[in-house]
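All protein chains of the complex are present and in place, except for one that has been dropped.
The letters A and B name the chains in turn, as written, and every chain counts its residues from 1.
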Amino acid sequence: MFSAETLEKFDREVAKYPVEQKQSAVMACLAHAQEEKGWLPPEAIEAVANYLAMPPMAAYEVASFYNMYDLKPVGKYKITICTNLPCALSGGYHAGEYVQKKLGIGYGETTADGKFTLKEGECMGACGDAPVFIVNNRSMCSHMHPEQIDKLLEECK
Amino acid sequence: MAMLGSINGVLMEGLDGDNTWHLKDYVARGGYQQLKRILDNNISQEEVIGEVKKSVLRGRGGAGFPTGLKWSFMPRSFPGDKYVVCNTDEGEPGTFKDRDIMRYNPHAVIEGMAIAAYAMGATRGYNYVHGEVWMEYKRFEEALDEARAAGFIGQNILGSGFNFELFAHHGYGAYICGEETALLESIEGKKGQPRFKPPFPASFGLYGKPTTINNTETFASIPFILKMGGEEFLNLGKPNNGGTKLFSVSGHVNRPGNYEIPLGTPFATLLEMCGGMRGGRKLKAVIPGGSSAPVMRAEVIMDCTMDYDSISKGGSMLGSGAVIVMDETVCMVKALERLSFFYYEESCGQCTPCREGTAWMYKVVHRIENGQGKPEDIDLLNSVLGNIAGRTICALGDAAAFPVQSFLKQFGSEFEYHIEHKTCLVPKDVQWAGSGFHRVQA
Partner (left out) sequence: MLEIEIDGKKAQVPDGSTVMDAAQQVGVYIPHFCYHKKLSIAANCRMCLVQVEKAPKPLPACATPVTNGMKVFTHSELAVKAQKGVMEFLLINHPLDCPICDQGGECQLQDMSVGYGPMKSRYTEEKHVVFHKNVGPLISMEEMSRCIHCTRCVRFGQEIAGIMELGMANRNMHSEITTFLGRTVDSELSGNMIDLCPVGALTSKPFRYTARSWELQRRKSVSPHDSVGANLVVQVKHDNVMRVLPRENEDVNECWISDKERFSYQALNSDQRLTKPMVKQGGEWKEVDWNVALDYVAHGLKDVARDNGGDALAALAAPSSTLEELFLLGKVMKGLGSGNVDFRPRQSDFGTDFKRTGTPWLGLKLAEIKDLDAALVVGSFLRKDHPLLAQRLRQVAKKYTKVSLLSVAGDDQLINLHANLAVAPSQLAQTLAAVVKAAAEIKGVAAPVGLEQVVVCDAAKRIAQSLVDGDKRAIFLGNVATQSAAATQLHALALELGKLTNASVGFLGEGANTVGGHAGWALPSGANARQMFEQPRKAYVLMGIEPEFDCANPQLVLGALKQASLVVYMSAFKHSPALEYADVMLPIAPFTETAGTFINAEGRVQSFNGVVKARGEARPAWKILRVLGNVLNLDGFGYESSEAVRDEVLGKGAEFVGSLDNGLNGVAIALPGTVDGLQRIADVPINFADAMARRSPALQQTVDAKAPMARISEQTLAQLGLADGAQVRVKQGQGEAVLVAQADNNVPVGCVRVAAAHVSTAALGDMFGQISVERA
């Protein structure tokens, strides 16, 4: 199901917790699983659950609760845009509108070529740098004004 | 740059952005000296806690509970593991100070946690990092590796016999995990659903063991308090409001960012440090302590100083020190609509009033914003929020209710206007003009 590299990451996460508390690593393992698969197909959730000796339903509860897990396939680049109030005050809405127009898709949608998915995000804890985007859950982009947005989309090959 | 500005800065003083976060830099600034001093001199747990109490350090996460007092709740003679947990799940809209602490001074957090662990007899710790900040999480893990290699955490720290293992746990997108018991559930590998209290974490915390949870800034303050002494730290601020604090200023100011200033500094001074209002527009409203804090009208906050007591007297709360500044181009209905959506979206869904009530409130505000409001909606909202506040398992219910309550109270006329005229009081073409977004045609 998972590459040796991902399994090694799983082990590193499991090692952080007391031996009898393997389940604690579920969030991290799901994240690594998603990183490998691009999203979280049910089989991956079940495999993580089995790896941690927890009920698949408990792992699914976690996967469906935290909003950075993708339970449906997403584009190669998932761009999450914070539109919460502090960001909106500094251009969060506008940046979102700009990207949507540019890509021709709305929030929750993926471009026809499967390259981009747009998501409306909640507070990322970086309101001073608004507008803020996160690409693929990992890379945070600050001060996303039109020039920066154009550059980002350009760089996403 | 670490800080855009500071007055008598402590936590973030002498930092040079991404260049000075490593262990060697921290040590050069005098880092880990307090942990070493405590361990070398066998300073008693009581003495450490006593110093923290003297500083009147109040929890920087939002609730403002005195840290020293919280530490003293941990059972002394508990036989098994005890935990200290750092809450870096910074997701309260407007708050972004902990991210900078993690980026620019992570070892201060580690040393603070190690000292806290020593003072409370804990042997394991976790730092729960907000899901959306990945780089900071990785950096913290790197800092942990450095500290472990240098013997500041791990087994037999500095040869003292004191053991403290510390790890980072990465969140994955849930505001509610900033609530301390939801955070514990999340570390346990479950949904982040808050626990009912009592029992409190000090008696039944992580894995059912005694646990103390503090905010990142709180832990980061500890080494400095011990260095300068509790009293001196207290005197940096004002009575009952000890020390300096980081304020995250966002919204319609010229230089949004973090500012470390003594508690008790006038709001006007802070606004000035931020370069004043963007585009010279008029200040309309401020949410002074993160999105959950009641909104304040410009004329009220301009008379306040930035500390727990003054803001509280002004009808709001200092919370996490997240100052959201709004100018005259803001439609307060639309602003509230976005906040209401946030609480609806982030409700964990566990308890009835929050799950149902946050959705209801959002739907009504959304209706008003979209010209479908009814005159009775204002009373309805007040009644619904009254049925949420104080009835839920955790504080998210209150946090969702306060903005609605305060927006209606402070800016009720805008809501009435919306209902009556099916449109904004603030003309559409100037709305959000203060955003600073360089509009170009796509």
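Quick note on the criterion: a residue touches a chain if its C-beta (ideal position, glycine included) is under 8 Å from a C-beta of that chain, and two chains touch if they have at least 3 such contacts.
The model shown is predicted, which means the values in this text are computed figures rather than measured ones.
Engineer: Out of all the chains shown, which come into contact with the hidden one?
Structural biologist: Result for the missing chain's touching partners among shown chains: A, B.
Engineer: Pick from B:Tyr83, B:Tyr344, B:Tyr417 or B:Trp432: which residue touches the chain that isn't shown?
Structural biologist: Of these options, the touching residue for the absent chain is B:Tyr344.
Engineer: Can you say which of A:Phe10, A:Tyr60, A:Tyr98 or A:Phe116 touches the chain missing from this structure?
Structural biologist: Once the missing chain is taken into account, the touching residue is A:Tyr60.
Engineer: Specify the residue from the set B:Met120, B:Val133 or B:Ala174 that touches the hidden chain.
Structural biologist: Selected residue, touching the omitted chain: B:Ala174.
Engineer: In the full complex, which bits of subunit A touch the chain not displayed? Write them out.
Structural biologist: 42, 45-46, 55-58, 60-61, 64-65
Engineer: Touching residues of subunit B against the unshown chain: what are they?
Structural biologist: For subunit B, the residues touching the absent chain are 174, 176, 191, 196, 198, 344-353, 355-360, 363-364, 367, 380, 383, 386-387, 390-393.
Note that in this section only the chains that are shown with their structure count from here on.
Engineer: Just give me the whole-number Å value for how far the CA centre of subunit A lies from that of subunit B.
Structural biologist: 23
Engineer: Under the touch definition given earlier, write down the residues of subunit A that touch subunit B in their complex.
Structural biologist: 16-18, 21-28, 30-31, 52, 54, 58, 61-62, 65-69, 80, 83-95, 98, 101-102, 121-131, 134, 137-140, 145-147
Engineer: How about subunit B: which of its residues touch subunit A in the complex?
Structural biologist: 81, 90-96, 98-99, 124, 126, 130-135, 167, 169-175, 186-192, 207, 248-252, 256-258, 291, 322, 324-326, 330, 335, 338-339, 342, 345-346, 348, 432, 434-440, 442
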